[in-house]
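Only one protein chain is missing from this complex, and each of the others stays in its spot.
Letters A and B mark the chains as written, and numbering starts fresh at 1 in each.
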Amino acid sequence: MHIPDGYLSPASCVTLYGLSSVSWYSALQRIKRNIASRTIPLISVFAAFTFVIMMFNLPLPGGTTGHATGVAIATIVLGPAASIIAVSIALALQALLFGDGGISTLGANTFNMAVVGSLVAYALYHAIAGSSEITSRRRILAAAVAGYLSCNAAALVAGFELGIQPTLYHDPSGAPLYAPYPLRIALPAIMIGHLTIAGLAEAVVTAGIVSYLQRADLGLFNHAQVALPAFPSKGSGASRLWLMVAVLALLTPLGVLAVGKAWGEWSASDFENQQARAEIARTSRQVEPPPTPSGIRKLSGLWTAPFPDYAPAFIKNPIFGYVLSAMFGVGVLASASAAVDRILRRKPKGELES
Amino acid sequence: MQVFQISAASFQYDGISAIRDLTLNISGGERTVLLGANGSGKSTLLRMLDGLCFPSHGSITAFGDPLTQHSLNNLEFNFNFRRRVGLVFQNPDAQLFNSTVFEEVAYSPLQLGWTREELHRRVEETLEFMGISHLRDRSPYRLSGGEKKRVAIASVIVLNPDVLLLDEPTATLDPRSTSQLVDLIQQWKGSTKTVITATQQLDIVEDIADRVLILKEGSLLADGTPSQILSNTQLLLTTNLIHAHRHTHGNVIHAHPHLHRHSHDEHEH
Partner (left out) sequence: MRHSIESTLHHFSHALSNALISEKIAARQTLLQKIDVRIRLIGTLLLLIAVVLSHTYRGILVLLAIALCLAILSGVSLFTLAKRVWTVVFLFTAVIAFPALVLTPGPPISSAFGHFQVTETGLRTAILLVLRVETAITITAVLVLSTPWNKLLLATRALGLPAEIVTILGMTHRYIFLLLETASQMFESRKSRTVGILHNADQRSGAGKTAAVLMMKTMDLGNDVYTAMIARGFSGEARILEEPRLRSRDFIALLAFASAAFFCFWIGR
């Protein structure tokens, strides 16, 4: 599931690094406030543990073998914030030192496995285990399900990322520049392996460790959990970040000033206009553009359609569209950050805080 | 000068009493050995002396000041204490947590805020002293037991502490490294350094200490000179420090406590 360099476009890499960075920042704030000094060694050794677990070749029902990531058990024992950091560290070392997973795609890999994996595992484990006894069988079931589904959730996101590459990023002749398979091929290809093998491996490891701990060392469940503190006030760090983002959002209209249209950003009317067609051909190495592709024709009405004809003219202005898109993009990032914050903040029922 | 004063201290963890009602005074310049079998509380006592755990009952003072979580929260007191007392842990893998030997020895000075020049000078000096300069860029993972121990000791003496606490320092060492370590501790005889060594190895006790304390299940059983304690074979047997040696003569089974001692009159080379 580690995506290597070359499979994701620069834009995808940057976006996913952005989402990961927001998550790392949130997670670090959570941890620092609470455990402070103990964090550094705890996260380090757990990251090393995760790294080693990823190498375990586990025998599975049916005679196959598979690998787990250890994200679910890290979340159960350390809590999602510490898990996000620890697993990200393990993935970073795998990418940099062992060539497992790319460096440009590290943001994507950490987002898929560390962030999505931890959050899904956390939500499911506590949803199923509820406030049942620490030693109950229900916890084992919760662990297995959390492992299985968090693994598949990560794979799903990865499959999605890979599957949209050919549609969005291809050269003038239509050849995909990065991952070559569209969603309808990429998703099933990735999901089959995870639904049957990797997910099971994750379930086996997660449930196996929880059941062992129930018998051998209950203290681990309580002592190690990184308790979640209250939301810190917007300190200088957080507000500086948002200031940066706000500035960037305001600068986006500068893109309209770039001479000519960016390659690929043509509208349906450009395909019908002779002059525009010449321009398209020029920027596409003299390849004659086809008559308006049906997809573009369908999509082109989408922006103006919601606004009825009597709406003021500026709404249909592309510059306005740019700024609105930027604000929307920032809004997505902000909501993502708030969502991550909210999930990390929620204290699980019935668990002791250390 | 009293370096440590422990008064009726008790400490438990996980429901087990590790230290029971212990009272002890250690003076400056003393070389002491803590004898005791596994689980006797030696490690816990050393950690208490290093301000890493605190008694639930009773009290402990270091250099005249109370040693508590609260007093150590004061940054200046903390730095001062950490500079003056150093502990060499039993498990070298937990103690050596930096990526290279140089970084390891530089760790304490770095944390205590030394300047770059001071730090480099002192670290080089210490590496030289312990004979490990050639290991400076190596990862602790790949060192031998003896090398790890030398790095661990270097990382503690780099600050030139007044008190040196050693937790079973010979446990992972081969005989040659053991004798090198004993030589090192002997170097501090007669200096102002206070050395407290926890060990089960009886045959080095006379070389490294002037005072011997015996611990059993968290209590102080005996306090005397090496010759006093080591000749008390009954005591040593009951505290599991020596084994009863059995051999047979025909039908008779002969048992006596077994302890190797060397007297300095019968030296052989």
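Simple rule for what comes next: a contact is a pair of C-beta atoms (placed from the backbone, for glycine too) under 8 Å apart; a residue touches a chain by one contact, two chains touch by 3 or more.
The model shown is predicted, which means the values in this text are computed figures rather than measured ones.
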Residue touching the undisplayed chain, where the options are B:F79, B:F129 or B:W188: B:F79
Selected residue (touches chain absent from view) among B:T68, B:S139 or B:T233: B:S139
Listed residues B:Q5, B:S40, B:S108 or B:T126, member touching the removed chain: B:S108
Interface with the unshown chain - residue positions in chain A: 4-10, 13, 28, 32, 36-49, 51-53, 55-61, 63, 65, 73, 77, 85, 89-90, 92-93, 96-99, 102-104, 166, 171, 173-181, 185, 204-205, 207-209, 211-213, 216-217, 220, 224
Residues from chain B at the interface with the omitted partner, ascending: 47, 50, 52, 75, 78-79, 82-83, 86-87, 89, 91, 93-95, 97-100, 103, 106-108, 110-112, 116, 137, 139-141, 155-156
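In this text, only the chains that are shown with their structure count from here on.
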Distance between chain centroids, defined by C-alpha means - chain A, chain B (Å): 50
